[in-house]
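Worksheet for the structure shown next.
A single protein chain has been omitted from the complex, and every remaining protein chain is retained in its original position.
Right, chain A next:
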Amino acid sequence: MSLIYPPQSLQAHPLNASPEYKSTLKRAPSQPLILLPHTLSETTGPVFGHVGVAEGDSDLTRQHEGEPLGERIIVTGRVLDEDGRPVPHTLVEIWQANAAGRYVHVRDQHPAPLDPNFTGAGRAVTDADGRYRFVTVKPGAYPWRNHHNAWRPAHIHFSLFGASFLSRVITQMYFPGDPLFKYDPIFQSVTDEKARDRLVSRFDIDTTEPEWALGYQFDIVLRGRNATPLEEPHDH
């Protein structure tokens, strides 16, 4: 299957020059980007459908002796291309803060407790329908120093490859109705409201498991559209 990558789809992304997010001030390129033709270097990419993921990698609540503290959740959804077709056997990597809003990372100095039973890193490979599923705990909101009284809304980082270098994306999944959305310059860096809504997961009672965990659905749409010729139905 051959894919095309219309450049207009990129308009959903934030601008790197988003000055409300202070770290961009010295890190956003000041020169215009140069439009790159899509050669073999861009329309190919690594595929991790069969290697590097162990059975337990998608359950972040079972990576230690005991269970982590916090609200147990299921995060599941489908990885799709722009035509809505599933992207099967593609790697999904996630990482997040613990329920108290603290990352395991050595440079996270937020004075909230680490949880000896929670690292916060997971991996999954999508199935034939493009579906992935993680079990984890809901991450806490946490403060940062972007501006006075700045707090990041609860989020889970997602990293995906898809079919090629062109579909590679790192993003963040948020939780519905978070009161911090309007104060967060990273979330607000996506200026189109519909595009921003695609970063927010959906609570789903049917994904929720009785007596066990709340369920959230989060579909991810990667770049790529069908470029194969239409076939007339009577040809089949």
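Following the convention adopted for this analysis, a contact is a pair of C-beta atoms (placed from the backbone, for glycine too) under 8 Å apart; a residue touches a chain by one contact, two chains touch by 3 or more; residues count from 1.
The rule is simple: contacts and distances are computed from a predicted model.
Undergrad: When you check the chain that is not on display against UniProt, which of "3-oxoacyl-[acyl-carrier-protein] reductase", "Protocatechuate 3,4-dioxygenase, alpha subunit", "Oligopeptide transport system permease protein OppC" or "Fe-S cluster assembly ATPase SufC" does it turn out to be?
TA: "Protocatechuate 3,4-dioxygenase, alpha subunit"
Undergrad: Of A:Glu93, A:Asp115 or A:Asp178, which sits in contact with the chain we cannot see?
TA: A:Glu93
Undergrad: Looking at the whole complex, which of A:Ala150, A:Val169 or A:Leu214 touches the chain that is not displayed?
TA: Of the listed residues, the one touching the omitted chain is A:Val169.
Undergrad: What does the interface between chain A and the hidden chain look like in terms of residue numbers?
TA: Chain A touches the chain not shown through residues 4, 7, 9-10, 12-16, 18, 21-31, 33-42, 44-52, 54, 80-84, 91, 93-95, 97, 103-108, 119-123, 157, 159, 165-166, 168-172, 186-187, 189-190, 194-196, 198-199, 220-223, 225-230.
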